[in-house]
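For this view, one protein chain was removed and the others were kept in their places.
Each chain gets a letter, A and B, in the order it is written, and its residues are counted from 1.
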Amino acid sequence: MTTEHTRIRSLDDPHIFVDTPATIYDAVPPYPPTTEREAEFYSLQDGEMLINLGPQHPSTHGVLRVVLKIDGERVVDLDPVLGYLHRGVEKICENGDWHHAISNCDPLEYIASMFSEAIPVLVAEKLLDLEVPRRADYIRVLAWELNRISSHALFIGWLALDLGGLTPILYGFIERDEIVEMLAALTGQKLLFNYLRIGGVNGDLNHEFLSRLGDWMGRAGQRIEMQQKLINENEIFVRRTRNLGTVDRETALRMCLTGPPLRATGIPYDVRRAHPYSVYPELDFEIPTRTEGDSWARYMLHIDEIKQSLHIIDQVLHQIPDGPIMAKLPRLLRVPPGRAWIAFESPRGQYGAYGISDGSDQPFRLRIHDPSYFNLQTVGLVTPGHLIADTMAIMSSLDPIMGGIDK
Amino acid sequence: MGRPPGRPHRPRGRLTEAPPDQSRSRPTDTALKRRLEARLGDQLAGPVRARHDTTEIVVGPGNLAAVMRALREDPAFRFELLADLSGVDTGTVLQVVYHLWSPLTPDWLRVIADGLPREDPRVPSITFLWKGAEWGEREAYDMFGIIFEGNRDLRRIYMPPDFKGFPLRKDFLLPDDAARSPGMGVRYMEQPVAPAETRRQPVLRTSPGTGSLVAGAGHQELVAGETAAPALSQGEPGP
Partner (left out) sequence: MHAEGRGVTVITRPWQRLTLLGKILVPLLIVFVAVNIALIGLWASGLLPWLIQATLDVLGANVGIIRFLAAATVILLITVPIAFLIIFFEMKIIAFVNLRVGPNRIGPWGTLSSVVHGLKVLAKEDFTPTGADVPVFTLAPVVVYLAAVMTLLVVPFAPGLYGFDMEIGLLYFFAVGGLGVIGLMMAGWSSFNKYSLLGGLRAAAGIISYELPLILAVVGIVLLTGSLNLTTIVESQSGSVLDWYIVRQPLGALIFFIAATAEGGRTPFDLTEADSEIVAGFATEYSGMRFGFFFFAEYVNVFILSAMTTVLFLGGWNAPFDIDPVLEFFNIATPVQAVLDPGALDMGLLWVIALGAPIVIGILGLMVWMLKSDWSIVRSLIVGFLLFNLLLSGLFIGWLAINLDWVIGLFWFLAKAIGLCAFFVLMRGTLPRVRIDQLMGFAWKWLVPAALLNIFVTAGAIIVIKSLEGSL
């Protein structure tokens, strides 16, 4: 739909030139404050300064802009500004099929996209009251746990990178590389897998996937242990993350934290155990928790979770039954009218989806509850009082991913 | 790790009356339904429905704060985890839907604050109970226009601060709305009369730096010729 104004005539065309004074990049917005909090935040005491962190920044995990109010090096207050990656996923899902929603929701948690695909899939299956074949369920769990490990491996690298260590992220990428290669053998894609389908999965396990998986499993546990030795007990790393961004149990519940940040405060809430779905009831795993609630606890928790995921994959490979991988569904999928809420555990926390169907083949409303979105509020709560450098450490330890936050 | 695989799994921290069979159409916690009706009966605006593993109650916006406080703080309920807060546009009215979890029941609880009029949707904010709901409410305001009274920071979160219109409402149509499925009827482009929004002349925004130059159908409230450049506040040098 090319219309007159969208056709660029030339880059020197005065029509498209917008005079942008330098002050538009000010941290202070050019309009008077509209809410109490805005007024409180944007009024500066003596000696305080507003500084933008982002949206282009090596350490915000995506395009996130955080306005810091600093007094010297100390952060007095902070205000995250979102929306730089807002793609209107929920609205676009309403315009397409339930099947299209799988591809639309894929880029939400783009580094572990099996989880974000599960949103429309699980909601539609609940609305249809569909029984997914057990083999498909097991394959889903396998894929989910592999994605969880690759996401956690990357998290560990990111946290170290934001603190200045250049090496752990490349170690994390070794794991991620191998997992991504095996998932590419399984799904054909390396990042946005598009593998889950309503009623099952897209393709069965094949020989290349299983051989890569076997190779990797043989060395994964030991290799991850070995790679962690670089920073786990490194004095500088521990001193940068201990007692940083401490969240206690009550605050965690009030701030709607979920996932590893919640479990690091001592509350053993994991959706796979609290409200089991898929074949998790048949699998034997523990929920690692820690009690300190600081960044170091969150970091160590991710390592514990990797070990649990390895154990789960082991069991899945032993217990996986034969059978079909896809339930029988009509081509034109009309989902019966109703409302359904599903929740599952992604590497970042509890992913939720509330789907409303009006009987047609398009979702009437697909609400996506992303854990990173609610977890990010905790940054504003715990950072004041720390230094600017700590903002990075705290934000990275909460593991935000902007695809999900901005939807 | 540690438990022999032969032992049956018992979910921890919950009432063991939940059967191990986790298929979708298992019966729900009827006790919860009764408890909710007993405790909150007069504040509910509709029957307590239960389907699959979710129990659902409907309240009016006036009663919402009391109901949520009761759900959170009553030791018989202890719905301490707010799992989600979302807005819904049913086409006629707006709703706010909350999902809660309690360690005492295997079911999710859905609280629907129904009957918000489209012109002036107001609902009490629950940030006094869950501070983390602040951003959820901001998003509902941004996408639907629902005003949460008591939220200290009710401004837009995804859209630019001077955006007019509420994207997730049903009367906000995307420009490329031609993706309607064939099962539903004719394609949008083939409809006999296109809505007035797409016939409007696109407006070149002249306000500096905020938003894009292309006005789509969604920017219908932006008046042509509106220039921004309000008073820039006394600034810090540099970004």
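In the analysis below, a residue touches a chain if its C-beta (ideal position, glycine included) is under 8 Å from a C-beta of that chain, and two chains touch if they have at least 3 such contacts.
Here the structure is a predicted model, which is why all the values come from computation and not from measurement.
Novice: Looking at A:L130, A:A185 or A:L230, which residue reaches the missing chain?
Specialist: A:L230
Novice: Per the definition of touch given earlier, which of A:D77, A:D137 or A:D162 contacts the omitted chain?
Specialist: Residue touching the absent chain, from the options given: A:D162.
Novice: State which residues belonging to chain A touch the missing partner chain.
Specialist: Contacting residues on chain A, toward the hidden partner: 22, 49, 51-52, 57-59, 73, 160-167, 170-171, 174, 230-231, 234, 236-237, 239-240, 387-390, 392.
We take it that only the chains that are shown with their structure count from here on.
Novice: Centre to centre, by mean C-alpha position, how many angstrom separate chain A and chain B?
Specialist: About 20 Å separates the centre of chain A from that of chain B.
Novice: For chain A, which residues are in contact with chain B within the complex?
Specialist: Where chain A meets chain B, its residues are 1, 3-6, 15-16, 18-32, 34-38, 42, 49-52, 82-83, 86, 88, 90-92, 95-97, 100, 125-126, 129-131, 253-258, 268-269, 273-277, 281-287, 307-308, 311, 315, 332, 334, 338-341, 343, 350, 352, 354, 356, 360-362, 365, 367, 369, 373-374, 376-378, 381, 406-407.
Novice: Sort out for me which residues of chain B touch chain A in the complex.
Specialist: Checking each residue of chain B against chain A gives 1-3, 5, 7, 9, 11-14, 20, 22-25, 51-54, 56, 80-84, 86, 88-89, 97, 99, 101, 103, 106, 108, 110, 129-136, 139, 143, 152-162, 167-168, 172, 174-177, 179-181, 183-184, 202, 204, 206, 208-210, 213-214, 228-233, 235-236, 238-239.
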